[in-house]
Structures are given as structure tokens and as C-alpha cells.
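With one protein chain held back, the other chains of the complex are shown just where they sit.
Take a look at chain A:
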Amino acid sequence: MELTTVWFLLIAVLWTGYFVLEGFDFGVGVLLPFLGRDEAERGTLVRAIGPVWDGNEVWLLVAGGATFAAFPEWYATLFSGFYLPLFLVLLALIVRGVALEYRSKSDSTRGWDRAFFWGSLGPAFLWGVAFANIVRGVPLDARHEYTGGPLDLLNPYALLGGAATLALFTLHGAVFTALKTTGELRERARTAARWTGLAALVLGGAFLLVTQLMTGTAGTWASVAVAAAGIAGALVATLRGRDGWAFAANAAAVVAVTVTLFGGLWPDVMPALDPANSLTVHNAASTPYTLGVMTWVAAIFTPVVLAYQAWTYWVFRRRLTVTR
């Protein structure tokens, strides 16, 4: 396999990891005001993601760093082009991270909970908008610089993408909460999973269908089907009270959605409206030497990271009970 292919796959894996992991902690943030009726319940919800959210977010940082190292042109075009949306994502992540760390240390948690809510909702929506635009193609000039304006990114297809990821991540947060809590909180999370599951099925289904018809290949039909089956499976498992299966099924759905997006992208990494200016895995890539070095680094350290992150989830595997 060519190294550029390896790195395209690896970056897809990093984004997949990011969406599967931070997806549920975004969802918990979005659901916080609806599921947590009092301070004890909200505290429990935040504690459910407390030990892991920061490790989850590192997947994004590594995706960014890996893109810089392996596809510098992609990194440069994407982040300079999607300037204001990325700025909003960064602000949201800053405020959200501080809220998560400081809420229990502050006298009043209300402001922090609001920051956590908006800081979760914003990126959950905006990542969908960003990826929809990447897949759809944007105006690039011959130097691969983005020539559109910020409002061009808010086209209907991209907004549908944003709504789809928001619904999907909220569902992910709901099934995660159901899996991690007990009693009333769990019941409320299961109810939320039913509603957000329907929303995810409709919005995600519509988004994936349009994506598939626009850029899909025969292979991505399979991932679209897996995504739909995953969301439906999460719904069914929730109805039957099988929280673990619901979470696993929805995690599979998040994986399948990301696979569909990256599958539709290949072999471009950032298609331009004028195909002559498109960034591909070849013209955006670093030299074979750099890719070779980074392949060794990734081959050695990715399994190590996966092992200790998995161990963290094992250590904190117990359900949390609300204590008043």
C-alpha cells in the first residue's frame, strides 16, 4: 500500500476515534440541562465523562498534528479556509474544557453548565458543517487557498450535515449516559435516546443519502447501510434495556458515518469546485521520507495509546449513582 494511502486511512481513523469518543461527551453536554434536574444529577453526568473527556479530545489534536505532518497542504487549506467556523470550534472547546474542570471547584455551577452546554453543542454541529463542506467541495484557487467567504460554508447541505452530527452525537451521549448511570437518570437518558435516535435516523439518513448520491461509491453504500443499522440497533437495544449493546451499535454508526465521509472523499482530501485545483492524497502529501518516519512512530505508539486508553475505560467501567 502506498504511504499516502496509509496516512489517509490513519487520519480517517483519528477522526473516527475523535467522533466516537468525544461524540458521546459532546452529547452529555447537550443533554445536561434536559437530563440533570438538580445539582446532584448534573454533577453525576459530568463525573461520567470526567476521567476521559480530555483524553478523548486529544484525538482531535493528534488528527490536526498528523494532518500537518502527512498532508501539510490539506492542513493549511482546511484551517485557513474554514477560518471563522474553526475559530468558533476552538472558542467552544476552550470554554467547555474550562467549564468541565472548574465547575466543581466554583461556588456556582450555573454559568459553567451553560458554557458546557453551548461548548458541546457548537462543535457537535460545526464538525458536521465542516465535513459536509469538505466532501462537497469548496472554491480553491491554483495555490489551494480557499477563495469563498464564511457564509458560503453555510449551504443547505452543510447545515444538514451539522444537524446530522448534532443528532448523532446527542444520541451517542444519551446511550452513554444510560450505560453509565442508574435509576431515574438512566430512565431519562433512555427516553432521550429514543427521541434523539429518531432524529438521528431521519437527519443522519437524509445526510448520508445525499452524500452517497453526490460522492458515494459502491463501497460506501455498505457503510451507509451499517450507519442506518447502527442507529436503528441503538434504538432497539435501548427499548429492550440493553445499554451496552445500544452504545456499541451507535458507536458502530458513528464509525460508519465517518467511513462514508472519508470514503466519498478518496482520493481527494479537499476537492475544489474546479477539479483542477483539488487537493488529493498525492499533491497534498509530505515526502515519502516524512511519511515513512511518521508511519514508524504511529505503528509503535498508536497501539500503546489504544491500550492505556482502553484500560482507563476499564478502570472507570462502573455505573455512577447519584448521591445527595
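Methods note: contacts are C-beta pairs under 8 Å (C-beta built on N, C-alpha and C of every residue); 3 or more make two chains touch, one makes a residue touch a chain; residues count from 1.
Here is the rule we use: contacts and distances are computed from a predicted model.
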Leaving aside the chains you can see, what is the UniProt protein name of the one that's missing? Options: "Chemotaxis protein CheA", "Tripartite tricarboxylate transporter permease", "Cytochrome ubiquinol oxidase subunit I" or "Phosphate transport system ATP-binding protein". "Cytochrome ubiquinol oxidase subunit I"
Sole touch to the unshown chain from A:23, A:36, A:81 or A:137: residue A:81
For the full complex, which residue in A:103, A:136, A:172 or A:186 touches the chain that was left out? A:103
Taking the full complex into account, find the residue in A:8, A:146 or A:262 that is in contact with the omitted chain. A:146
Residue list for chain A contacting the dropped chain reads 43, 46-47, 50-55, 57-58, 60-62, 64-73, 75-81, 83-84, 86-87, 90-91, 93-95, 97-98, 100-106, 143-147, 150, 286-287, 289-290, 293-294, 297-298, 301-302, 305, 308-309, 312, 315-316
